[in-house]
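Heads up, one of the protein chains got dropped from this complex, but the rest are sitting where they should.
Naming follows writing order (A and B), and every chain is counted from residue 1.
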Amino acid sequence: MKAEQNELLCRTDAGTPMGELFRRYWLPILLSWELPQPDCPQVRVKCLGERMIAFRDTKGRLGLIDEFCAHRGVSLYFGRNEECGLRCPYHGWKYDVTGQCVEVPSEPAESGYCQKIKLKSYPLHEQGGVVWVYMGPADLQPPFPEYEFATVAAEQTYTSKRSQECNWLQAMEGGIDSSHVSFLHSGALNTDPLFKGSKGNQYNLGDKKPVFEVVESEGGLYIGARRNAEDGKYYWRITPWVMPCFTMVPPRADHPMHGHFWVPMDDENCMAWSFDYHPVRELTELEREAMEAGKGVHVRVDRNFRPLQNKDNDYLIDRAAQKAGKTFSGVEGIGMQDASLQESMGPIQDRTKENLVSTDNGIIMARHRLIRAAKDLAAKGALPPGRDPVHQKVRSVAVVLPQGTPFKEGAGEALKAKAGVAQTSV
Amino acid sequence: MKAEQNELLCRTDAGTPMGELFRRYWLPILLSWELPQPDCPQVRVKCLGERMIAFRDTKGRLGLIDEFCAHRGVSLYFGRNEECGLRCPYHGWKYDVTGQCVEVPSEPAESGYCQKIKLKSYPLHEQGGVVWVYMGPADLQPPFPEYEFATVAAEQTYTSKRSQECNWLQAMEGGIDSSHVSFLHSGALNTDPLFKGSKGNQYNLGDKKPVFEVVESEGGLYIGARRNAEDGKYYWRITPWVMPCFTMVPPRADHPMHGHFWVPMDDENCMAWSFDYHPVRELTELEREAMEAGKGVHVRVDRNFRPLQNKDNDYLIDRAAQKAGKTFSGVEGIGMQDASLQESMGPIQDRTKENLVSTDNGIIMARHRLIRAAKDLAAKGALPPGRDPVHQKVRSVAVVLPQGTPFKEGAGEALKAKAGVAQTSV
Partner (left out) sequence: MKAEQNELLCRTDAGTPMGELFRRYWLPILLSWELPQPDCPQVRVKCLGERMIAFRDTKGRLGLIDEFCAHRGVSLYFGRNEECGLRCPYHGWKYDVTGQCVEVPSEPAESGYCQKIKLKSYPLHEQGGVVWVYMGPADLQPPFPEYEFATVAAEQTYTSKRSQECNWLQAMEGGIDSSHVSFLHSGALNTDPLFKGSKGNQYNLGDKKPVFEVVESEGGLYIGARRNAEDGKYYWRITPWVMPCFTMVPPRADHPMHGHFWVPMDDENCMAWSFDYHPVRELTELEREAMEAGKGVHVRVDRNFRPLQNKDNDYLIDRAAQKAGKTFSGVEGIGMQDASLQESMGPIQDRTKENLVSTDNGIIMARHRLIRAAKDLAAKGALPPGRDPVHQKVRSVAVVLPQGTPFKEGAGEALKAKAGVAQTSV
């Protein structure tokens, strides 16, 4: 890969081609519980290189505005969330959820001064326990997102987030890449409470040379990984990717399905969102406890969403557990196994040194679609795929099919999210 | 404000226009107790971007010299302060308080080698519990400073210092700006032992729309903030600013008067000096205890003068106290309330994004005087105001005046420091 292509894909500040692409989508930015009630403390957020403050006002409305007061640049993190506005702690300038300044105490109200002051702000939308942001031009705002995990009943879904100390793309490429499961996560497949006990795991561990087939979907890709099953049949694990950064992990038996959003904070940090949901039943108490304890795709984090296992402590690598085969890399936990390796590539992976193979086809095609869409947007203003809620209603599937049956045909309707219809999973 | 003006005001390394301006004044650099006795341990100091070592020699003389030995560059912090000189720990080269090398042990004394070696050094002057430095050309050295806090008896005055992680200018502008008191410090006015119990506080809290008038003084500015009092009278709080970086806070009743020096360490750090003194009486034991405990304008610091509340711990922000109105910003303590906000602007505030209003007139005029003085110095060698001790003998005043009386006329002689004359304070 050429250095300029890598730059194009990895840089997402305002004004960059990929930054503009990201600014055409609704992206997850907060967990609803971070702003639990009207007039609760505001929080700092960083997304696509921009520093902002999110708050919930007296009427419960959500606001996301520039972190710094328009007056003399003080951080509104120290401000007061009161009476339908965020008040700067320095001289009491007050802003509503749209960033509009509604009071400058030192100026006469009749002067109309405060109406001229407006902070940058972006619309938020709350759905499925997640607060979503749209950071693009107002007239191009897409419909609200309808990813299935965020539309099922609250009892059926669980979402967490963790910061990751590397560029978003190498993180997302780990989410697309299902070939590493047989290696990196081999120790966890039969022990993690949210993964174990599936026949699919035996196929997964039994055939370490999966064959990949990738087909385009309306909003991105379906990546099929084929492994040998009994009687000459094939075990297919199908991983959907929806532009720009949504991936799902194929399910295991009746376990909840999971997946991720990989959202750039800045070019060297991203927020990894992890969700688990079941399309037709509530999560059990044991499942929910496991998720909260950092099992499955989830991770234990500190109050800033930094994992307790992190690069400063070498992810608590345990060489004895690695030697004994309990973990493949010595790092405990599926989520941290991924994160540790992705961070180990450096802040921004140097893709000029890669050597890609056929199992990387999903990654290759995703990069091509992203580059193409970013260029089409920059050159022609063409709106990218993945904005339409129909594109977002996908599922990952694990299925055994006869030889000769193309996976997309064999999986058929199971690849679409349909309310009240159970997942297809082995 | 234009970016180049901001650069001009904020950069103070040697050779910059503002750096040269600062190098025409006596500046506080150490508390006397940091060098308590002859031959005590030397200390590291950084001022205007220069790294230096200060020490007190066997005869009690003070020296401030380059941190690094002229021989091979070892830090003299590890040297020995002995027999009227600081000896490098590596090969025993020895320097006196003027930076003159007085011994190179490996060279024959008769060679005269050591006479040729001299470290950069600056004159120090000790007064009022403070060690002052002059870092400019020897022939332009001004008279010794005579700010009142440093000339009253030791029993009447108390000075502390704390490092602040931002440029000096945004720190000083907080010292000039008395309009924020009604907001940021509102919780403290009636509870802080060094602020409470003044009728002025009621005026302060009762009128949040002060009107500002600014007049030039010989050495800088007097900034008058007018609030409504009873019977159509005005309550005036008058804040003097003396070039380049001395500010005072208007007093409250019989409490000690206080103020600050804001001295650049480098472009992204400054030392905030805080003093409290009473012109005609000794500080009480309770007052002194409160100052030592970080009340009033003082702050609790570690042995490197870094506040215990700092940006790494979000200044121990307490959202419950903020919600309950005990503090306005959630941060405890008047000094840290200021410092937290000033640091939150970033290492160097981007003033191209400001929106200044009439209450910022003092700040605007101070910037103009600084820019003008820096340019006049650079272009014509004109020595700036504020060097003359007469310019330094100012007081802040809090006074109730009839409508129609200009504050400077109304306050009159109370704006001048006069030995044995009490402050004018409401």
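The rule is short, and it goes like this: contacts are C-beta pairs under 8 Å (C-beta built on N, C-alpha and C of every residue); 3 or more make two chains touch, one makes a residue touch a chain.
None of these values were measured; they are calculated from a predicted model.
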Listed residues A:Leu184, A:Cys245 or A:Met271, member touching the removed chain:
A:Leu184
Contact with the hidden chain (one of B:Asp13, B:Glu83 or B:Glu107):
B:Glu107
Which of B:Arg72, B:Lys311 or B:Arg372 sits in contact with the chain that's absent?
B:Arg72
Where does subunit A touch the missing chain, residue by residue?
170, 173, 179-180, 182-184, 208-210, 317, 319, 322, 328-331, 337, 340-342, 344-346, 349-351, 353-360
Please give every residue of subunit B in contact with the chain that is not shown.
41, 68, 70-75, 77-80, 89-92, 104-108, 113, 117
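What we mean here is this: only the chains that are shown with their structure count from here on.
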With chain centres taken as the means of their Cα atoms, state the distance from subunit A to subunit B in Å.
48
